[in-house]
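Excluded from the complex is one protein chain; the other protein chains are retained at their positions.
Right, subunit A next:
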Amino acid sequence: MTPTQPPAPAAVDPIPEPAPGRRPGELVFNIAILLASLFLLYSAYGISGFEALSAPGAVPMATTAIMSVCAIIILRDSLRKRSDTAQTVGRDILPLSVIVTIAMIAGYALALRPLGFLPTSVLFLLIMARFLSKRSWGFCLAVSVGTVLVIWIIFRLIFSVLMPQGIVPEGRIISAISSLF
């Protein structure tokens, strides 16, 4: 083995073959997709029914009908496939890291207004970096505070994006800094 050996084989097949086996959860997902499509079709019918071809509900009904037909074919195809026993939901579909990340983003959205952009982002990055990298708390804190500062400066100065202030009096800090010069 030379030091330039590949770290891991990557998906570089020019024409990706359809997965031979059915992945865990695929059946459930495809059933959910079908049910959602049928529900949307019903809802599209409620817009204007079969009133006229130029009615506001015509295109929505056509698209949701196409979605439903496709979902039926997809479900039929996935029923024909044999399930792939080598994969598990916990490892290949919904590992802990994905679940934690989804929950963290939802938590961020909840905390953004009351806490403000700066503390929420520092907390989010601190916990995520610690959880994913398993490095020391000090390292993670330094990285998260540093990154948030850079993002904040770029947002305020270059893009003039205003984020919720929350508990940090950003306006007063900025005027205090500018009064120094």
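Assume a residue touches a chain if its C-beta (ideal position, glycine included) is under 8 Å from a C-beta of that chain, and two chains touch if they have at least 3 such contacts; residues count from 1.
To be clear about the criterion, contacts and distances are computed from a predicted model.
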Between "Formate dehydrogenase subunit gamma", "C4-dicarboxylate ABC transporter permease", "Two-component system sensor histidine kinase YesM" or "Glycosyl transferase family 8", choose the name on the UniProt record of the chain that's been left out. "C4-dicarboxylate ABC transporter permease"
Identified contact with the non-displayed chain, of A:38, A:58, A:145 or A:168: A:58
The one residue from A:35, A:73 or A:176 touching the chain left out of view is A:73
In the full complex, subunit A touches the hidden chain through residues 2-12, 14-16, 18-19, 23, 25-26, 29-30, 33, 40, 43-44, 47-48, 52-54, 56-60, 63-64, 66-67, 70-71, 73-74, 77, 92-93, 95, 97-98, 101-102, 104-106, 108-109, 112-113, 117, 121, 124-125, 128-129, 132-133, 135, 143, 147-148, 151, 155, 159-163
